[in-house]
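Missing here: one protein chain of the complex. Every other protein chain is in place.
This part shows subunit A:
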Amino acid sequence: MAMAMAMGEKPRKLLVLYASQTGNALDAAERIGREAERRGCPASIVSTDEFDASYLPHEEAVVFVVSTTGQGDSPDSFKSFWKFLLVRNLRKDWLQGVRFAVFGLGDSGYQKYNFVAKKLDKRLSGIGATTIIEKGLGDDQHPSGYEGTLDPWMLSLWSTLYQINPKYFPKGPDVKISQDDLIDQPKYRILYLKQEKLESTLLTDSDIIQRARGMSPGKLYKDKSKPDCFLKMTRNEVLTKAGSTKDVRHFEFQSVSSTIEYEVGDVVELLPSQNPSAIDAFIERCDLDPESFIIVGPRETENSGVNEEMNTQLPIKLKTFVELTMDVTSASPRRYFFEVMSFYATAEHEKERLQYFASPEGRDDLYNYNQKERRSILEVLEDFPSVQISFEWLVQLVPPLKPRAFSISSSPLAHPDQVHLTVSIVSWITPYKRTRKGLCSSWLASLTPEQEVHIPVWFHKGSLPAPPQSRPLILVGPGTGCAPFRGFIAERFVQAQSIPVAPVMFFFGCRNKDTDFLYRDFWEYHTREGGMLSEEMGGGFYTAFSRDQPKKVYVQHKIREMSKKVWDLLRDGAAIYVAGSSTKMPADVMSALEEIVSEEETGGSKEEASRRLKALEKAGMYNVEAWS
């Protein structure tokens, strides 16, 4: 964690600290670092979960690049760092002498737009640091995304830093990128192994995955490369009825490796398989030898020296590495990929076009062609056939294959040795009218139990902690949001066989009762005598079918209808859980609850109600899992 410097290393002038959830802030941070280096200013790019905040006073200039999620939350990698900065006892001049600038990535479609960046900017000033320039707020709603704001903000940053001290940029604040020479070098190097040096032992699937993913640049600091276990599908059932616009599946899985260990409400991450013909097409297009054995490691630089470790690492087949770690058919490349491609294009019109795409002038057009259309790496390479790019660059620039997370809809008590998932199959039409499908959901939908495909998975905690059986529950889960609550209710039912359990109120919503009423039989079973949602148990089941009548009815309306009962349960110590895929739903539900609290409490105000609910949140009694 300390920044001990090797002998002869140039001390950095600029520290770029980033907090990234999905990789966007990391990209922006790398871009800022690159632009600084191009101007002769040594920079370091470090994630906030790898930097000890107590060393901040030693820095002379820091640029923060922080993302805000839809619900206004900070990335996981930011939480510890932020907590440190919030300590009340920090002196008002603790960061005296430290200059900073904040760039935020957010979405103005959400109420809590760029809250993380705004709070950080304010707090840094409050503990003595000096702003270089005003905070930049990148916006997904902008025609070219956050880059639309980043480009001009960076120019302002460089010119201001230059004014403060020309030594920052010995070459001046502006730099012309040579059209002919690529200044940068790939960050990774590939060792190709001779056939004789290979081990003869057979590797298990688990070992192979661990080896490949352990080498991959896409590996995040806290990721586990080795899967927790392998699952095979035992059931693939369509839940939505004919006539529905959606395709939602119920999947069941069993383990084929170690025992399954999770708690109700947890999240499981699956590593999807990629289309084999797409992998072959990519390998052929890039002129690679699929059967060669490789080791991937960081390239030596003046700062890091030769990486001796690489000589003792174990190799992996190139094709396997591509399959398991490089996303060639789904994720879109970043702007930097186009910049690097432009140097390797031999056809003149391709080179020009790529240079245009990588320039500030061509940014919007690039956004339309690439990001909005969700072009895959393979598609881009096929659109620019004269580009021959080395594997080192590909390893760095091809988006990493990411596992996809799902809320588990089963309970270990009620469904021992099984994992159930409720998955909406993602598919949409692009602006150019091409059909795109979600990689993981489509792949899962195509699987059958007979194929016996082994799926590598990781379990981890989500935002919904498993409730004790004695706690009353208010559950709000429209659409696929009902998934974790199926687990909650199934679990409580088993618990009820031996111990008394507290009541459960469950609010469900969907468009039409007839077509997308997921798990209808299950909920209705529990409304009958002895069920967890029955009246006699003190609970209830409430449905909002938004399109079954002219007026839209949503879960928040149903919650308001049941004001009295909700309030009674809250007074009995109920915990609130909200889950679902929607931008506005969690905020609407919060509003409805605030209204209930302020009304039922005689003399209560909206502010007081808001405070009460926030306190519940802090105490872990108000939990939201929202996905997009």
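Here, a contact is a pair of C-beta atoms (placed from the backbone, for glycine too) under 8 Å apart; a residue touches a chain by one contact, two chains touch by 3 or more; residues count from 1.
Rule of thumb we're sticking to: contacts and distances are computed from a predicted model.
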What name does the UniProt record list for the absent chain among "AP-3 complex subunit sigma-2", "Cardiotrophin-1", "Proteasome alpha-type subunits domain-containing protein" or "Anamorsin homolog"? "Anamorsin homolog"
Residue of A:143, A:416 or A:573 touching the missing chain in the full complex: A:143
Out of A:83, A:513 or A:606, only one touches the absent chain, namely A:83
Among A:185, A:204 or A:430, which one is in touch with the chain left out? A:430
For the chain that's not shown, point to the residue among A:187, A:232, A:299 or A:372 touching it. A:372
Applying the definition given at the start, please give the residues of subunit A touching the unseen chain. 54-55, 57-58, 80, 82-84, 86-90, 94, 97, 108-111, 113, 115, 118-119, 122-123, 126, 139, 141-143, 245, 349, 353, 357, 368-369, 372-373, 380, 383-384, 425, 427-435, 437, 442, 445-446, 581-583, 628
